[in-house]
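Missing here: one protein chain of the complex. Every other protein chain is in place.
Showing subunit A:
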Amino acid sequence: MASMVANGNRDGRQGEALVLKGVDPETCMIVFKNHWAQVVKILEKHDPLRSNTSSNMAALGVIGLSSGGPMRFGGPIPGDEASAVQNYVEHMLFLLMEEDAGQAGAMGPILEFVVMENVMERLFLWSLRRQFTDDMKLEQLKMYEMIVGQARQPLLHHKPVLRPLMMLLSSCSGTAGPEVEAELVSLLNQLCCVLAKDQSVLELFFHTSEDQGAANFLIFSLLIPFIHREGLVGQQARDALLLIMSLSAENQRVAQHIAENTYFCPVLATGLSGLYSSLPTKLEVPGEEWHCLHREDWLQMPTLVQFLNSLEFCNAVIQVAHPSIRDQLVSYIYNGFLVPVLAPALHKLTLEEVMTTTAYLDLFVRSVSEPILLQTFLSFILLHRHENVHILDTLVSRINTPFQLGTVSLALFQTLIGLYCEDVMLQLILRYLIPCNHMMLSQRRVVKERDFYSVSAAKILALTPSCCSPEHSPPPLRQLDSILWSKGTDNSPNTGTMETEESFLEEDGSGYSCVIGSEIYLDVNYLHYLYNARLGISSCTRACQVWSAPYDGEDPPPEEGRQAQTTTDPAPTNQLELEWDDSYDAGPVVSPEAATAESSRPPQPPAAEPPKHIQEMRRTAIMLVKGSYIEESDFQDDVMVYDLVAKKDARDTVNSSEVIKGSKEVKAHVEDHNSNLQSPLATEVGDDLMDQYEELIRTLGSDEAGTGGSSPVKTVDKEFRNPVVTPMEEDEVDFSSFSVDTPELEKQHLSLFGTKLRSGSTKSHSVPFTGPFVSVLLSRLENMLDNSLHVNLLLTGILAQLAAYPQPLLQSFLLNTNMVFQPSVRSLYQVLASLKNQIEQQASTKKDFPELITSAQHCLLARESSLKGQDSRECSPPEAGRMMKSSPPPQPKTISLARTEVFATVLFTEFLKELAAIAQEHSILSHVPMEE
């Protein structure tokens, strides 16, 4: 029956339309009135009250509806009468739809009649009088969808049309079958389209709702339950809601209503939580090199697709909606999803779960485009404390896990750094560099200096291991090719083709190289690095134009920066909860302010017993250091444990001093966050534990001393830890211009610092520290030879990304090889230099090393060209010589990927070129006002 109406209408429409064309309006009117007269006869026959007043009927209708039961007056209505009405109504609706508006927008005669006679409302009541089944609802919905969508004159402006529609809609709001829901949403969507085009209807929608006693915006409220629905229905509902959202941007009343009287924002935000809870808590990871959720990954996870749809919808709402709605939504997402759901999920018990959550977070950050929503996510990551530890600190510490969690965390940071967001960079790195105490005082003026003569690039490239020197590799690996230019005889200035001697200039032109003069080979591969560096730096520079400061060592001023560093972390309410963080700290960490305060106070009595969670933590850590660590549910102590796990993991290859250094890093890390929050109690606990820890380290160290082999590295290490100004640098840096008293100051500072570190008893806030992020990155880089290829690709990618930032503070720290840092500060160059030495050592002890290098180069080239053919809409930033993405590579024939040191060597060489190219481009780019 229902489908009869709809189908009948649709099928017959074209025919009717044709027939109606040319028929004069008066005839149509007469036909319409006749039909209506017939309908009324039947209607009245079954009207229990025999009353014509529509207002009464409406009242009855509403009462009937609210009582919930199907309405029947005077027994069942015979089928033939019902279908008769049906037929008449069909014809009448055609006539109504086809009618043109009258002069100057007046109603056409049929519409006027419909309005006067209250036709629509009476028809609605008629359908209520019969059994108001889903079929009946469907029929009515379709009827309205048709006339609203196809009428030639505005119908919704007229209450007698609008009101029954609203009654119908509200009667459909309860439980209904999927078909009705689909039709309802489709009609609502259509109504929203009408609203978007013609806002004058809006008032009426509100008023009509008020008539019903509920001061709501019915079509909006009806859509809310469908927000998170999957499939077409959900999509249509979200589209419709978006139309209203953009309406709200211009219409204060709508905005206010939605923000104050509806549950739109909470539903939307908590819906995210609901959808999130149905996501798999552990991902099936395709392989060891997997590190982030790509499109092809999540497309196969329906729950994730659904979540992303809703997230995308939030993004869209925030983009178009009125600020009041926007702010409310953002706040609900923060307080209703991120804090209560995502934060605990990031601190789950097993590695896999935590890894999975991290991958989700990375995907979410990549999916969000609207700055305000992005800001919400970022401020969650950067500032939120979960159980008194910053999410950011936890995430940073996880980079150091040897497990896949480390890789996934790296990928997350790659995403974050790629946002060119000042706040991210400030928290991760810049705030540690602003005070400028990572460098010698005299070096501050060097920060802004630029490297005119590519000295840094030359020094970086000079680290190229001898086994990888461009001259040593045979073609085609040596991407040098000799091309002789014909000299000057040919004067035609058209673009000449190159004369090549070699034959491999095929694929993509990447094999180009040239000889200048006759003998010098240019590493043409390096041209690509230069080109990519140029692209990277210019886009980064352009993006950073919105930043608040240049970060050039003067703005923000170093003094202020120091203040900022101490005030970044507001004092927590409960100090006890933070204490585990200090478990490894050697002694009281005293900030200058605290120190003065403490001296005037009598010493506090020591606590009898450390809190339970500290004891737990200690047990874990001890087990860990002893090498008996078993993965168990102790991962809430992330910061410390991950670092230690990593150290333990690296223990076989790195000498014990490394471990100690690692622990120092942790200390410094911890100290940075808690320097002003110390309680004497924490100190006691820390001392106790630290003693045991150091004891363990000692035994560990003596064990390793016997094994030998690592000692050369040790000395080398030492060498690079204390950078000396070589004669070559002397003419770069004008020492004569240093102020007379500066060296004294430095010496003082140095010795002070030295004792502090050694004794571990007192530390001041001014201990140079470049931040946990840099420290963790560099320590992972230091292990490059043991890292798998994909970890190294990520690591070097992140560092290259950082190096492309134009801020002099960052640039000078990462790329300026002339910079003299404080002895305790590890620079990228030092790490690279120590890597070079490790590599040279490997090369000298392993006979087949050159061969292996060649195979690895072949393997990487093959991998690169195989990946080149693949889809490139990756999330990863443009990668220069980087050869790998997420998919498993074809297995190399001659060399196993397990020979990490070999692959790392090849990658190291390429990374040097990448860095050098970035340094060179900086010297000519960053200081030039950008064009275009």
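Operating definition for what follows: contacts are C-beta pairs under 8 Å (C-beta built on N, C-alpha and C of every residue); 3 or more make two chains touch, one makes a residue touch a chain; residues count from 1.
By our rule, contacts and distances are computed from a predicted model.
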Tell me the UniProt name of the left-out chain, picking from "Ragulator complex protein LAMTOR3", "Gamma-secretase subunit APH1-like", "Akt interacting protein" or "Centromere protein W". "Akt interacting protein"
Of the residues A:306, A:464, A:838 or A:855, which one touches the chain left out of the display? A:464
Of the residues A:419, A:862 or A:897, which one touches the chain left out of the display? A:419
The one of A:273, A:315, A:454 or A:841 in touch with the missing chain is A:454
Which one, A:379, A:442 or A:788, makes contact with the chain that was left out? A:379
Kindly note down the residues of subunit A that lie in touch with the hidden chain. 326-327, 330-331, 334-335, 339, 371-372, 374-376, 378-379, 382-383, 419-424, 426-427, 430-431, 434, 450-454, 457-458, 461-462, 464, 469-472, 480, 483, 485-498, 508-510, 512, 514, 516-524, 526-528, 530-532, 534, 539, 542-549, 556, 560-561, 564, 567-568, 731-732, 734, 878, 916, 920, 923-924, 927-929, 931
